[in-house]
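One structure, as structure tokens, below. Some questions next.
Let's look at chain A:
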Amino acid sequence: MAAGSDLTPFQMENGIGPITEAVTLGPVNQAQADEGKALFESKCSACHKLGERYVGPPLGGILDRVTAAFAMNMMLNPQEMYTRHPVVKELLGQYMTQMPDLALTQEQARAVVEYLRTTPPPAPAE
Partner candidate 1 sequence: MSRTARLLVALAALSMAIVYLQPLWHIGLVAPQYPEGLGLYIAVDKIVGEKKQDLNSINNLNHYIGMKVISPDDIPELQYMPKIMAGLIAMGLLTAALGKRKLLMAYAGVLLLFSLAGLADFYKWSYDYGHNLSPTAILKIPGMTYQPPLIGSKQLLNFHATSWPASGGWVLIAAVTIVSVLAVRAWRRPQAIPA
Partner candidate 2 sequence: MSRSLRVGSHLMLGALFALLPLAGCGTGSSPAAGSADAAQRVYVPPGQYDEFYMFTSGGFSGQLGVYGLPSGRLLKVLPVFSQNPENAYGYSEETKAMLNTSYGFIPWDDSHHPELSMTGGVPDGRWIFINGNNTPRIARIDLTDFQTAEIIEIPHSAGNHASPFVTENTEYTVAATRFSVPTPQADVPISSYKENFRGLLTFVKVDSASGRMNIAFQILMPGFNYDLSHSGKGPSHEWSFFTSYNSEEANTLLEVNASQADKDYIAAVHWTVAEQCVADGKARKIPAKYAHNVMDHETHVASTKMETSTTLLDAKDCAGVVYYLPTPKSPHGVDVDPSGELIVAGGKLASVIPVHSFSKMIKAIEDKAFEGEVGGVPVLKYEAIVAGEVADPGLGPLHTEFDGQGHAYTSMFLTSEITKWSLTDFKVIDKVPTYYSIGHLSIPGGDTRQPWGKYVIALNKITKDRYLPTGPELTQSAQLYDISGEKMQLLLDFPTIGEPHYAQTIPASILVDKQIRTYDLAENKDPYAALSEAQAGVTRNGRVVHVKLTSIRSHFVPDNIEGIQVGDSVYFHVTNLEQDWDVPHGFAITGLNNSELLIMPGETRTIVWVPERVGVLPFYCTDFCSALHQEMSGWVRVSPRGSSVPLWANVPGK
């Protein structure tokens, strides 16, 4: 049985957790992004930088690489993502540290996504 074959195609793309429908992204809501920035600094920055690998992967421009729903499920339901999602399992092998449950609300996770949309991707490695 292939890894992740118990996941639906939706789950493969958007992760496992409370977000069960694709999140549509409109124009950037700056107020929401500012709120997300503050949350990022207090809750995420101890492990994530934007432009470089730290404890976890760099998150600049992450929304170009994963869907908004995936990012939110990762924030809201890390434990299950680590045990069931093949992509996240692979990340664990790479970074050796599990992201804790940060007890964010869905609105807060959405705000962090809004902020991350505004960030540039990391410079390609030389």
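How these were chosen: all candidates are chains of the complex that A comes from, given by their letters.
Heads up, the rule we're going with is that contacts are C-beta pairs under 8 Å (C-beta built on N, C-alpha and C of every residue); 3 or more make two chains touch, one makes a residue touch a chain; residues count from 1.
Fair warning: this is a prediction, and the values are worked out from it, not measured in the lab.
Which numbered chain among 1 or 2 touches chain A in this complex, counting any copy?
It is candidate 2 that touches chain A.
Can you list the chain A residues touching candidate 2 in their complex?
Answer in residue numbers: 41-43, 45-47, 49, 55, 96-98, 100-103.
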